[in-house]
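Below: the structure, in structure tokens.
Removed from the display is one protein chain of the complex; every other protein chain stays in position.
In this document, chain identifiers A and B correspond to the written order of the chains, with residue numbering beginning at 1 in each.
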Amino acid sequence: MLYSLKGLLLTLVSTFHGLRQPVTRQYPATGTLWKRRPAPTPVQPRFMGFPALTWDGIVDEPYCTSCMVCIRQCPTQCMSATMKDNPLNQDGRSSRKKIVETFEINLNRCILCGICVEVCNFDAIVMSHEHEMSTFQRNGDRVDLPALLEIGMKFQAKTSWIPPTELAKLAEKNQSGGDSQDPEVAAASKEPDGEPDG
Amino acid sequence: MADASSETIRSGEPIEMLLNMGPQHPSTHGVFRMVLWVDGEKIVDLEPHIGYLHRGSEKLCEGEQYHQVITLFDRMDYISNFNNELVYCQAVEKLMGLTVPERAEYVRVILCELNRIISHLLYVAAIGLDAGAMTPSLICFRARERVQTVFEAVSGARMMHNYFRVGGLKEDLPENFEDMIGELLPLLRDDVEESDKLLTFNEIFLARMKDVGTISADDALDYGLTGPCLRACGIDYDVRKAEPYSVYDRFDFDIPIGLDGDCWDRHYVRMQEMYESLRIIEQALAQMPSGPVTSSLGRRLIRPPRGDVYVRAENPRGEIGVYLVSDGTDKPYRVKVRPPSFCNLSALKHMVKGAWLADAVVILGSLDIVLGEVDR
Partner (left out) sequence: MTAAIPVLAIGLLDVMWIAIGLFVLFGALSFVVLSLTWLERKTLGRLQRRLGPTRTGPMGIIQPLADGLKLILKEDIVPSSSERAIFWSAPVLVIVPAFMIWVTIPASHDAVLRNLDLGLLYIVAFAVVGILGLVLAGWGSANKYGTLGGLRAAAQLISYEIPVIMVVISVAMLAGSLNMREIVAAQSAYPYALIQPLGLVIFFIAGLAEVGRTPFDIYFAESEIVGGPFVEYSGAHWSVFFLAEYINTFAIAALTVLLFLGGWSGPFLSENWVIVWFLLKVYAVILVIFWIRGTFPRLRIDQLMAFAWKVMVPLSFFTILITAIYKFYEWPAWSLTLMSAAGLLAVGYAIYRRMVGPAHRVAQVRARQKALREARLASTQSPGGTTNVV
């Protein structure tokens, strides 16, 4: 009897807590049927949403050169891509010889493992914070290059994204700047070709 | 089995009713199916049917590269993802003779123990619902949510983390990890205590769980039970102590045991294990060194030498073993998993025979199976 009464007491206390501050957070909107306020899910900075392609704002082209590494490393083979010669490279504006022509990710197959991001050598793919992508069409989540770039740009703008290789270089510079000046590293870090903040 | 039923028909005794429980039944914990022969409310016999969630994980592993296999291990026991990743990574590391940086080992232990806690919390939620109590499940899910937020901050995913790597981790902990976990641990302890108070010693719960589904220590060993199911019988076997892996030999923790090997003892052992896990986490946080979290392997392709290796570890559900055969290529030749849930489930028939119909769900709940792991 004693433990049952203790349990009753506990739920009573819990009720008062519930009246004061319930744990539930309403999603995707709060308010009543007539007056809704959107309440999107906050995600952690490292949150891995659906993969998206990044946009090189300096050269005005995607980072992706369609090198197929992510496509080969994807555990579910949910991506496909084709490449073309980069017209901007012929003009001399870009250092990328090849550039992505088409890129498709079947987000219904994607398992959000992040391996594609890890293996990418060109900082071209990110795990965006996008996760609410339900559609009414069976193939509605097969996204193509413009859509992927759009998600990617949204992500870049939201998180003021810096390419990971840049980050690594910066970190290296900071480290080496502490003890000895390595001319090579200093030279390399002087010419950042990545996206500036914001 | 089927024979038992037909025998009774021949012997002229009352014919039992065949009752099909699952695969779509609220308390079969996924897609498990029990075919029960019941005599009124008493269970005469049981035939378990598994395989409804068979995804061919072991075979799929043979077609994936070593680092891709981690994603499959995430999905095997989908309640304790970190623990599964750990045992696979350890297998490959052992095969390659890699040493893991110390900080990575500590991070792994912290995350695995957090995962053990939320796995046990899910068990408490499920056993509460099986026994008809509704509130503990909400308490446990509240706590799980908190831990999963930390997981999200660390690995980027709430459940399928893909965070451990062969030779270390994907990346170091986020900067605010100390704050997050410092905030989390007291709340988590509160929630565990709350569900403990609400359920463990409740008279009705005791009546439902005590002396139900009893298995003796000898039988438990014969059936190959491991984990809390074995420890409930009074055998203090825990791979973390018996054959310490990672840095588990540096922590001071107890192995909770039961006496009778019944459902309540299994419940009690799990409740106590959560407190022990919290102790481990606190010690690990205090001892955690700084330094790198990835090995010298870097981002190179993993290509272990020819050979085979067997590695075991303590999952929340019991001892998980991975037998890995490498033929020297970038894909494993064979990955065999010894899933704790599958072996624990084998004792279900022994426990359920002669029990009441309502006990069947409680016994199944107390075994705490994950069908993703049973069927693989």
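To be clear about the criterion, a contact is a pair of C-beta atoms (placed from the backbone, for glycine too) under 8 Å apart; a residue touches a chain by one contact, two chains touch by 3 or more.
Remember, predicted model here, so these are calculated numbers, not experimental data.
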item	value
Residue, one of B:Leu198, B:Met274 or B:Ile302, that touches the chain absent here	B:Leu198
Touch with the omitted chain, as defined above, among A:Thr15, A:Thr41 or A:Thr82	A:Thr15
Contacting the left-out chain in the complete assembly, out of B:Ala91, B:Ala131, B:Val192 or B:Val337	B:Ala131
Contact set of subunit A toward the excluded chain (per top definition)	1-4, 7-8, 10-12, 14-15, 17-19, 21-24, 26, 32-33
Interface residues of subunit B (partner: the chain not displayed)	17-20, 25-27, 41, 128-135, 138-139, 142, 198-199, 201-208, 210-211, 234, 236, 241, 244, 249-252, 254-260, 264-265, 268, 283, 287, 356-361
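Going forward, only the chains that are shown with their structure count from here on.
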item	value
Geometric centre distance via CA averages, subunit B-subunit A, whole Å	31
Complex contacts: residues of subunit B adjacent to subunit A	64-65, 67-68, 71-72, 74, 135, 142, 145, 149, 152-157, 160, 162, 170, 174, 194, 197-199, 201-204, 299
Subunit B-touching residues of subunit A, taken from the complex the two chains share	1, 3-4, 6-7, 10-11, 14, 23, 43-48, 73, 75, 111-115, 118-119, 127
